[in-house]
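Complex shown without one protein chain; remaining protein chains in place.
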Amino acid sequence: MSNHQNPRDDSRPSVELSEMTLQSQDTDIATAAPTRAQTDRIRTTEAKSQGRLIRERFFRHKGALAGIALLALIFLLAFSSIGFAGIPGWWNKDYDVLAARFNEGRPTLTLWPFSLGEHPFGQDVLGRDYFALTMRGTQTSLIIAFIVGLVAMVIGTTVGALAGYFRGWTEAFLMRITDVVITIPTVVIAAAVAGIVAKAGIIPFAVFLGIVTWTGLARLVRGEFLSLREKEFVESAKSVGASSFRIIFRHILPNTVGVIIVSTTLAISGAILLETALSYLGLGVVSPDTSLGKAINDNRSALTVRPWLFLWPGAFIIGIALAVNFIGDGLRDAFDPKQTRVKQ
Amino acid sequence: MFYFIVKRTIISFFIMLAATTLMYFLTISSGDPFEDLGEASGPEKAATIAARTAAMNLDVPPIPRYFLWLQDVGHCLVPGGVSCTLGLDRTGAAVLPQLENAVGSTLRLVVVATVLALVLGVVVGIVTAIRQYSTFDYSVTFISFLLFSLPLFWLSTLLKQYLAIDLNTWLANPQFSYLTIALIGVVAGVIWAVVVGGDRRRRLTVFAIAAVATALALYLLLVSRWFVTPGLGLVGMLVSAAGIAVLWTALLAGFRRRRVLHAALAAAGVGFVGYLVSIPLLADTNWLIVLALVVVLAVVSYIVAGVVGGPFRAQAAKIGAVIAVSVSLLIVVDRLLQAYPTLSAKAGGRPIPTTGSQSANLAGTFWEINLDYALHLILPTIALTLISFATYTRYTRASQLDVMNQDYIRTARAKGLSERTVLVKHAFRNAMIPITTLMAFDFAGVLGGAVITEQVFGWNGMGKMFVDGIQNVDPGPVMAFFLVVGTAAVLFNMLADIAYAFLDPRITLS
Amino acid sequence: MAAHSSVIMTDEQAPVESGPILAVKGLGVDFNVDNEWVMAAEDVSYEIHPGQILAIVGESGSGKSMSSMALLGLLPRNGRSHGSAKMLGKELIGAPQGTLRRVRGNEIAMIFQEPMTALNPVLTVGEQIREAVEQHTELSPAQAKKRAIELLRMVEIPEAERRYDSFPHQFSGGQRQRAMIAIALANDPMLLIADEPTTALDVTVQAEVLDLLRKLNKRLNSAVLLITHDMGVVADLADHVIVMERGRIVEAAPTAQLFAAPAEAYTKQLLGAVPHLGSKVGGVLTDVEVVDGHLSIHEEYAEAALRARETHTASGVVPALELTDVDIEYPGRFRQPPFKAVSGVSLTINPGEVLGLVGESGSGKSTIARAVTGLIRTSGGRVRIGGTDITDLSARQLLPLRKKFAIVFQDPAASLNPRMSIGESIGEPLLLHQKLGRGALDKRVASLLEDVQLPVAFRNRYPHELSGGQRQRVGIARALSLQPDLLVADEPTSALDVSVQAKVLELLQELQRERGFACLFVSHDLAVVELLASHIAVLNKGNLVEQGSTEQVLKYPRDPYTRRLLAAAPVPDPAIQSLRREQRTALLAAGSSE
């Protein structure tokens, strides 16, 4: 990296110049007779909406793409295989149907030649099809994770926005609350809450988890608001008499969307692991419901005996979390304003 | 500064107050304290209920009950008067002694994990930033995300099975087939090549050297039964000390000024002498002596290096001190390693335990006891470290990249400063500024993670107190746990801010 | 480089034969964007001789900076350079880092534009100078420190010993730039590359820094490569000029010749675009006469001006804007007193008038602009708009008034919401105040776009797709959408290149003429104000030191600060500029003797 002319780095695309050239067009397009370079630049810059710039940067992020693909695959597999909400799926076995155990419930999945067999992931003690069970668990975990993400996003954004925009007492009040909640490690507060709500079912469980995991987001959003509210376009909106409501939602919020989305994805991947941790503490989802966390926890002692019971759900947890994390990273790069800063 | 601390302390106090309220009511509303008595019968049941009611003040309505608890805490804050118990748990035992016992092991775990994660994370993070978009960068990115995504106890279970148990079995009779040795060499070579980078030719040479060296070293270690009786030994110490000296000089001063290098080597020499002197001194010792030794070494080398450093006194002396500390660290490690054979024998030839935080009735030397601690720490620390390591690398990388894009880095380069100076002097400190804040949050996070880790590795730490407390709907222990965690959280936030101001002169604490 | 005594005068180092220090031939710079190479500079060739000051002029994106960065291999990661640049016969382009490092800061040193960001915030200024010395000499830290302090003195930093240990943020903008220069001079470089060295500074400071550069250049007989967009600076400093446009050299000539008879069309256009202080009213400081270093001021001229002023206030119309003893305080935060930004300012703008509010950074001019538009509260005095006192109005009460006035901001990039299409941005005020329907709104937006000479198609674009000039036009359109009686323009052109600035100013003038709104034109640039304003008010540290008709203020200023300000502003004309320099030095001398 010490050598700036080292062509090794040239292979990597950069958005710096496209931005730089933006400024270089300070002659009216009407009058300017564009040179070759000019036309180049016009092409690189013309008609690129904010959205498209972001999309392009995102799609340049290989990891994120892989993440999207993986997550989509998992979603598809989980919901299409055993179906959802009454809609039947293509997998012929149900996760709660008992059956005779076939070859001590060993997995029948073979990669080469690829074939699923009777029970791709094997069977549990009662002969339940472990593939169906894992899929069910995946569904639950995904649902939980995304609800948590959603709830955290809504609360966090609202709190952050109000605190950041109105400052003064509102801010003091809201941020102290945030500090209070932030003092308690997520696992801890979640564990305390889970005791109450776990038996109430998956949805309330997820919602409560969301209620305890919004703090980080609130802080970030507040930070964004603090800087954005000083921006001239906000002043300009004020100067034409836009209402606080309009300024918050029409002017500032759209500009914080990056931060929000990014930290929401992280909240989601966090939720997956949180659910697992709680299951481990015996505070998570309760049977007959199942989740990936519950699945691995129930089969801890099976690691050396029937590894598939322990490893398959684990693999899915990691898969989901990994995918979401990469997507988050991609989004961060895509939204990050630093990416567009001109360095000369 | 002082003003700031006072102000923050007051705010923190109220925050803690609110947090405890929240925590307390969550806990007592999380279930039925008599849950376990359902099957019971006879006077036994009534008696237990009576006892528990008395111990937990269950006959008092929640809000006054909370204040009773606060009162108990107050007794601990206000010296004199009623003895400090932090309330009673449901068996009627005072919570404070339990906490005192639990805190030790937990903090040991958390602190070691945090420090390790911090150091490793920062170093790797910076290297990835420097090697941005290199294979190394990509692989580290992937690995850290993978670690991010690992369920803690899932990982821990695997660690036990495939690290502890198998490694122990191997250590019982340490040997590798030549093929394995070769393979390890190759792997090491690849890693080095990737880390060092550069063009194809350079990578190849690096690969070759590293692979051969590693394999050879491993072979020698095996044949010399190093894994049975580890330790550095005189020559090893001498060489390592010199190595350390060169390393630090390379990092902190560069080799342009010979005087500094000589000073560094002199310091290393002092360190080595210190080692010789310490051999009888440290046969069996305590932390105080060890600490004293470190200080003495540091001071002496500071002076010596300063003198040798001549015109570059200031810089040389500092480096000298750093080297001295590193060397004394090396001495300690060497000592611990030497204690290994006896300890391993005491552990029935399986030195790495999967459970507990220390061996029972280990009547051994200072070194054996600490090595025992260390060995018990291995698994849980790995589990905890791996995860926050990921966080640190990512953040360090981002912040380092950001700094490398700053104008003043360009200025530094325009001055013709060496890349080392640019990185170490100009970039590093700036890059560390955001990390301080991260540390504050991460520490609280790790404490949370300890809840799981302790459970998995059968530590009787605060985490266990908390989990048991929650399961028994017993606020006493839960709150005690939280008092520590919460305080740590606010404290670290304050420290972070102070560190922030220390690193960044533009910030003034008020 | 040979260990040298700590004496500054080291003329013997300058090459005896006056061959070029630097000879650039066919230098080109490309950038990699989305895996395609985009040219940033092409076929750049020039020579610099000892003691010479060569200016490279061009607007942003003309490749002037990049081509000079390339000399020291300081291009961003995605840049590459080719061609040749020989320093005393030593090839620099493509030279290994080791070699370049020995050149950087030693034979060739650089000064950067933004002194705030160009200095490491966490290291003391002294340290940053010292390390530059240590890097290229065998001096011991102690000696290096001595040298650093000397350098600080040389760049006229007061109490150098004490300031040695201060951090950049404890320096003023000008001092920071001086520190930068000190770093650059640490090893008596043969060539000094100054990249927009004064752009971020106030005129008075700029003048001082330019003087410094000139002095040092004379003393060290080292060459200077000056990169700037400011013709005034060029006229003030340079011996030779190279004009660059879109990566290519359009014209190269001795300064005098270039200004007198520009050969190329682009050069002409560029020079034409530069507002020339005094061009409208015919000269500045005409009452200040310098006779061999001593100045005599003809007060009598001022009389006429005074009369003009009376007539001005006498006219009975309701002023579009009236400020009476306005104070503005920024509320003090915990343990720090409130900061008084503006105190006791009174001024009046009659309908259809344009008042130029001039002052340097921190003078409180922008604060006033914001107070006038109700963005910040005044702590004392009265602000009347079209006769209505807005000082105590609540946001709601203020709302209906808001269509009476509008504001155009300095930074066109920041003043438009990046997530709103141009159309929405322009339409917002209409939407808020006139509750227009979709169709009507579109029509209005379209016509507004035409008014500011932008293609209607732009309505669906987003700010970042527009150039700075276009953005500013949008800003103006947005401001005028409600046909305000008063337009407040806060440095509307200071972020723009001259040619663009010219166009925007033209546009503003036109619109003002057509619509006849009153305008409070806030700017630091006297020349620009002169073009637009019928009256000028001068602010200094929150106090209004002088106001009057443009002509009066420019030609017969009564306040010493105004005079200094006027004297400091460089004029894009070497001949006049050298005269004005004398004027300025005289004034300063007088100022200090006062």
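Going in written order, the chains are labelled A, B and C, and every chain counts its residues from 1.
Just so we're on the same page, a contact is a pair of C-beta atoms (placed from the backbone, for glycine too) under 8 Å apart; a residue touches a chain by one contact, two chains touch by 3 or more.
Heads up, the rule we're going with is that contacts and distances are computed from a predicted model.
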item: Omitted chain, identified by the protein name its UniProt record gives, among "Membrane bound protein complex subunit mbxF", "NADH-quinone oxidoreductase subunit C", "ABC transporter family substrate-binding protein" or "Putative cytochrome c oxidase subunit II"; value: "ABC transporter family substrate-binding protein"
item: Which displayed chains the hidden chain touches across the whole complex; value: A, B
item: Option touching the unshown chain, where B:250, B:273 or B:303 are the choices; value: B:250
item: Hidden-chain contact residue, picked from the options B:48, B:285 or B:405; value: B:48
item: Touching residue (missing chain; options B:1, B:63, B:82 or B:234); value: B:234
item: Touch criterion as defined above, residue of B:57, B:285 or B:342 at the omitted chain; value: B:342
item: On chain A, residues whose C-beta touches the chain left out of the figure; value: 2, 96-98, 125-126, 128, 195, 198-199, 282, 286-288, 298-306
item: Touch residues of chain B, complete complex, unshown partner; value: 31-32, 34-39, 41-51, 53, 59, 89, 91-93, 97-98, 100-102, 105, 157, 160-161, 164-165, 168, 192, 196-198, 202, 206, 209-210, 213-214, 216-217, 220-221, 224-226, 228-237, 239-240, 242-243, 246-247, 250, 279, 337-338, 340-342, 344-350, 352-358, 360-361, 419-420, 455-460, 464-465, 468, 477
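As a working rule, only the chains that are shown with their structure count from here on.
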item: Chain pair with the higher count of C-beta pairs in contact (B-C, A-C); value: A-C
item: Far-end chain from chain B, centres as C-alpha averages; value: C
item: Rounded Å distance, chain A centre to chain B centre (Cα mean); value: 29
item: Rounded Å distance, chain A centre to chain C centre (Cα mean); value: 45
item: Centroid distance [mean C-alpha coordinates] between chain C and chain B, Å; value: 52
item: Multi-chain contact residues (two or more partners), chain C; value: 74, 97
item: Shared interface positions of chain A, touching two or more other chains; value: 1-2, 9, 12, 343
item: Parts of chain C lying in touch with chain B, wherever the complex brings them together; value: 72, 74, 97, 100-106, 109-110, 112, 114, 117-123, 131-132, 135-136, 140-142, 167, 169, 180, 183, 186, 334-336
item: Residue numbers on chain A that touch chain C, as the complex places them; value: 1-5, 7, 9-30, 35-38, 40-41, 44-50, 53, 231-233, 235-242, 246, 250-251, 254-255, 257, 340, 343-344
item: Of all residues in chain B, those that touch chain C in their complex; value: 3, 310-312, 314-315, 406-408, 410-419, 421, 425-426, 429-430, 433, 503-506, 510
